[in-house]
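Take a look at the structure below.
All protein chains of the complex are present and in place, except for one that has been dropped.
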Amino acid sequence: MINCVAYREGVKVADIPVEAISDYLQKPEHFVWVALKDASPEELRQMQEEFTLHDLAVEDAVHGDQRPKVERYGSCLFLFMHLVEPGDLAGGDRCVGEVSVFAGPNFVLSVRNRSKSDFLGVRKRTEAEPDLLRHGSVFVLYALMDAVVDRYFPVLDALEEELEKIEDDIFGKGSARENIERLYRLKRRVMVLRRAVAPLIEAMSELQGPRVPALVANVQEYFRDVLDHLARINGSIDSIRETVNTAIQVNLSMTGIEENAVSKRLASWAAIFGVWTALAGVWGMNFEHMPELKLQYGYALALGTMAAACGTLYWRFRRAGWL
Amino acid sequence: MINCVAYREGVKVADIPVEAISDYLQKPEHFVWVALKDASPEELRQMQEEFTLHDLAVEDAVHGDQRPKVERYGSCLFLFMHLVEPGDLAGGDRCVGEVSVFAGPNFVLSVRNRSKSDFLGVRKRTEAEPDLLRHGSVFVLYALMDAVVDRYFPVLDALEEELEKIEDDIFGKGSARENIERLYRLKRRVMVLRRAVAPLIEAMSELQGPRVPALVANVQEYFRDVLDHLARINGSIDSIRETVNTAIQVNLSMTGIEENAVSKRLASWAAIFGVWTALAGVWGMNFEHMPELKLQYGYALALGTMAAACGTLYWRFRRAGWL
Amino acid sequence: MINCVAYREGVKVADIPVEAISDYLQKPEHFVWVALKDASPEELRQMQEEFTLHDLAVEDAVHGDQRPKVERYGSCLFLFMHLVEPGDLAGGDRCVGEVSVFAGPNFVLSVRNRSKSDFLGVRKRTEAEPDLLRHGSVFVLYALMDAVVDRYFPVLDALEEELEKIEDDIFGKGSARENIERLYRLKRRVMVLRRAVAPLIEAMSELQGPRVPALVANVQEYFRDVLDHLARINGSIDSIRETVNTAIQVNLSMTGIEENAVSKRLASWAAIFGVWTALAGVWGMNFEHMPELKLQYGYALALGTMAAACGTLYWRFRRAGWL
Amino acid sequence: MINCVAYREGVKVADIPVEAISDYLQKPEHFVWVALKDASPEELRQMQEEFTLHDLAVEDAVHGDQRPKVERYGSCLFLFMHLVEPGDLAGGDRCVGEVSVFAGPNFVLSVRNRSKSDFLGVRKRTEAEPDLLRHGSVFVLYALMDAVVDRYFPVLDALEEELEKIEDDIFGKGSARENIERLYRLKRRVMVLRRAVAPLIEAMSELQGPRVPALVANVQEYFRDVLDHLARINGSIDSIRETVNTAIQVNLSMTGIEENAVSKRLASWAAIFGVWTALAGVWGMNFEHMPELKLQYGYALALGTMAAACGTLYWRFRRAGWL
Partner (left out) sequence: MINCVAYREGVKVADIPVEAISDYLQKPEHFVWVALKDASPEELRQMQEEFTLHDLAVEDAVHGDQRPKVERYGSCLFLFMHLVEPGDLAGGDRCVGEVSVFAGPNFVLSVRNRSKSDFLGVRKRTEAEPDLLRHGSVFVLYALMDAVVDRYFPVLDALEEELEKIEDDIFGKGSARENIERLYRLKRRVMVLRRAVAPLIEAMSELQGPRVPALVANVQEYFRDVLDHLARINGSIDSIRETVNTAIQVNLSMTGIEENAVSKRLASWAAIFGVWTALAGVWGMNFEHMPELKLQYGYALALGTMAAACGTLYWRFRRAGWL
């Protein structure tokens, strides 16, 4: 699926066919925005010729499975990002989409792979702000980046929600086994998001500071805003990770505490039955001279004694909180 | 709620209506301080036009829920801080207020959202020091920042107090379950405060060093003082976090130790009853030739033997500290 | 085993004998690529004279057992890398191969020790791209580096696969002892890979940035690509390490949880037998006046009572999830 | 308590009254050293006027309870340090003294609060080295700093000694509860010392490097020496912290190991008594045809069998290390 549009001074000029790209690239003050979805290596090779992209960058876009990054190739920028959506995380950490963006002074080429959603919305919203789009191709780069990062937020929210649910259960009784498994799965999912976010923060430094590429010099504030969003997500991720670690520790403690409670109950009942059986054993002995055995109410007295001893024990254990 | 005042050489000139702001902005050596509380997006858009603020900064102020930050937009500064108060932390980590401050050479605009307390005190205290207010709008920026940071201290104190209370309990017996839950909750609350403080420290670097904005050049020492307060809070936060982690470990150890004690008591009583019952079992056997059964004082002797055996065991367990 | 080839403008000129090396070194626009395998110290000393290599670098190549590194000696570069292959890790952390590469403006000398695979493939692939090989000896350096780093990926995949297998087992019952041992071994193996990768990332900074050696100035993008691969491997390694740590914690929790379950079953059965034996003990007492002993169906009643008591207990423990 | 002395070329000129300070400040090549102990805010305000100190620095000195710091105010330096003494740590982490030092080209003002010891020794030792004191007020600053830092060493020694004592106990039996409490208290105390040392190391960077204040340019090596002491203390602190963490883990393991031993003994004795009682139960049954009951030595044989069975078990448990 391919989608090419030419812009001039922030306004859409025309939907153009692939063949016309090179014509528009030569027109001054124009830029071309090409969007590919699940592009084949052949399509990418064609684009490489059209825009004279660097071999290594194209290879990254073809292969996918890269760390998020921002790389400068001469006057061009190459951007690689992970597309994470809430549903993705449930199914494991492999099924995450990818976006590659190549941006030069007069073109933007975006390639989306394995993503469920599309970026038509980005094009629409960007075209609705001709004042900003006037900044040229780099603004499209920003808009794409912003769109990808914005989609991390619902993922983060889902993770925080899951953490809160686990927290509610963790101090209750029972389900320790389930809680620990949920915590482990949560941590794994958090790390998928982290792998999308943390390298990007690092890479963004390419787009900040005094030695920034000419391309982004005028819109640096927009990229700072994206960086800020990423930093916020990263902060929350770190916070979740630390909390999960603490929660695993807490779970361990709770298990120990429950074990303690069980041991106490076990000990208490063992003592009670022990006393009962010990007394019964006494009167089950076969000595000839055991006067109480001949008493009229001996049996009742014995049962009473046994019940009283056990009752006393029960009451004391109760009071001590063991039962 | 809106509140506009114009100042000249550190002295209040007049309470002014919103419409008059643009007039005062053009008067030399004046600056305007506008304070909004729970501002609607419309009010903020109006202020944006009045002071020509940057889109992205205004968006941050409108949306809220940002990381604390200090950002430079041309000659203006944008400051975003969390307002944390002791009560807030009890109710979870979402109900934290926010303050946005925009400061330019001739204006300060502060926007407070979801905060219970107000900043009238700041205005009063600032106006009481005309010598300092003479530094201009940037001194107001400092005063607001200082006021927000000062309110972190009682929060920190509350956290440290809670930690000390838990410490008193942690080496006592019982309440392990409660302690662990309190430690967990404490850690969560510490992290809310940390999220308010740590990014601010990072962001403050914008206001330090040789490449500082022109606006703050003369009052850098004041911002260094704020940074110092933040660093102190952050140091205490790190200290609490580490202590909480250690305390959770300690709690785990205490649980294990108590478990040990319970197991020993269980084992001791099991042994004592075991001996008693074993002996009773012997004399409950039905062999024909068991001479002791016929003795006059056989029964008494038997009971005495059993009591002696158990007593000896009891005494030995006592001495070994198992009972 | 030695292997010398001379190149000119990216094209192979001739296989040359060792004696001819110095001749070719003097021809302009030529460079010589010498490959040694399991070189003896003597061979290395000979090469040192041929190419006037630095003492310390040659010593490192002779001794082996170094940290991976990139060092500049005048206009030459010395590169030391670990060769890790999936099979290697199984046998412990000592049997890892090593590659030393010396690169000057007109030569590349590669020395492979204790490696199972060879680099003939690298030579073939490099020669197949004369356009790139035109960059000179430094491109060979890149190609060798790339080949070594590419071989880390299957190692990493094997580690990730092993981790996933352990994860499947960790929440099941039983095999806790085996799981913990597998996790420990996995961590050890991860650290071998890490020792190959992490110092290399650090060292690569020599080949990046504005103060880069003249030699690599034109092919910096290629080394950045290698660095990117290393960073990706390192990210995955960190992720595995953290997951292994969490998994060890989880394993500990699971052990505690299973212990809990066992204790509960033990306590339940102890209670059930305790009740049965206590009741049997009652009717085993030898009092003269125990009217129920004389009943026709006393025995049946007794058995019924005992069974009923135990059944009730069993049912309650079942409901409570203890049995 | 106040104490003013004027110096010229490293030699004491006179003890001077407070009123004379301003006279001496104007004499060339003189400097004044004023020492206050537990100064009232009023005294400090007076000194502020005398030496024209910065508001914020004086406020810090008045309030106390700051992080250790070194701050530059124009040509003056402000130094704030914690005074920690071995005894202090026992009583909690609040009772730590404080020293503020203000140093300008021609004066030094030191303020000691809540400290038990005084600095008369510092003055004496400093005056005894006129060659060094010739460096001027900054040498006094160094001498005070050095004196404070030197007092950290016995504190550190006390902590290390305590750690070693705990280590001796930790692998012994019993006292797990006490050990864990001592470790926790030790860690708390270590963190008090750390709070005194770590921020100071950071702050000392102000006094190092090429952009150092003019005041300290000639005596930089002395401050480097202080920094070196601080770094050594900090290294030891980190080492203690890590060791305490490991020791807490070890304590946990030891508890588990002891629990294991207890469980094994419990199980062994339960088995031995179980066998005994089970056999006695057999011969306590009331079957009519139990031939062994009629044997002359049946009883003895039974007792022998029971003893043999139990003895065998005992011997086996002994050999297995369970008893």
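Letters A, B, C and D mark the chains in the order given here, with residues in each chain numbered from 1 onward.
As a convention for this text, contacts are C-beta pairs under 8 Å (C-beta built on N, C-alpha and C of every residue); 3 or more make two chains touch, one makes a residue touch a chain.
Quantities reported herein were computed from a predicted structural model and do not represent experimental measurements.
Asks: Please work out which displayed chains the absent chain touches and list them by label.
Replies: Answer for the hidden chain's contacts among shown chains: C, D.
Asks: Decide which residue listed in D:Ile16, D:Val250, D:Leu295 or D:Leu323 touches the omitted chain of the complex.
Replies: Considering all chains, including the one not shown, the answer is D:Val250.
Asks: Thinking of the whole complex, not just what is shown, which of C:Gln48, C:Ser236 or C:Ser263 touches the missing chain?
Replies: C:Ser263
Asks: Which listed residue, D:Pro199, D:Gly284 or D:Gly298, touches the chain dropped from view?
Replies: D:Gly284
Asks: Which is it among C:Lys12, C:Arg45 or C:Arg67 that touches the chain not included here?
Replies: Reading the full complex, the residue touching the unseen chain is C:Arg67.
Asks: Could you please point out the subunit D residues that touch the chain left off the display?
Replies: With respect to the unshown chain, the touching residues of subunit D are 171, 221-222, 224-225, 228, 231-232, 235, 239, 242-243, 246-247, 249-250, 252-254, 256-257, 259-260, 263-264, 266-267, 270-271, 274-275, 277-278, 281-282, 284-290, 321.
Asks: What subunit C residues would touch the chain not displayed?
Replies: Contacting residues on subunit C, toward the hidden partner: 54, 56, 66-67, 69, 71, 73, 174, 176-177, 180-181, 183-184, 187-188, 191, 195, 198-199, 245, 248-249, 251-252, 255-256, 258-259, 262-263, 265-266, 269-270, 273-274, 276-277, 280-281, 283-286, 290, 292-299, 302-303, 306.
Everything that follows uses one rule, which is that only the chains that are shown with their structure count from here on.
Asks: By the touch criterion stated at the start, how many steps lie between subunit C and subunit D on the shortest route?
Replies: Between subunit C and subunit D, the shortest chain-hopping route counts 3.
Asks: Could you give the fewest steps needed to travel from subunit B to subunit C through chains in contact?
Replies: Counted as steps through touching chains, the separation is 2.
Asks: Degrees of rotation, nearest 5, to put the Cα trace of subunit A on subunit D?
Replies: So the copies are related by a turn of 145 degrees.
Asks: Check the residue numbers that subunit A and subunit B use where they touch, and answer same if over half are used by both copies, otherwise different.
Replies: Comparing the two copies, subunit A and subunit B contact each other through largely different residue numbers, since under half are shared.
Asks: Rounded to the nearest whole Å, what is the centre-to-centre distance of subunit B and subunit D, using the mean of the C-alpha atoms as each centre?
Replies: Chain centroid spacing, subunit B to subunit D, equals 24 Å.
Asks: Which residues belonging to subunit A are in contact with no fewer than two other chains?
Replies: 249, 252, 256, 259, 263, 266, 270, 274, 277, 281, 284-286, 290
Asks: By the document's touch definition, which label belongs to this structure's chain graph: line, ring, star, complete, or other?
Replies: The chain contacts form an open line.
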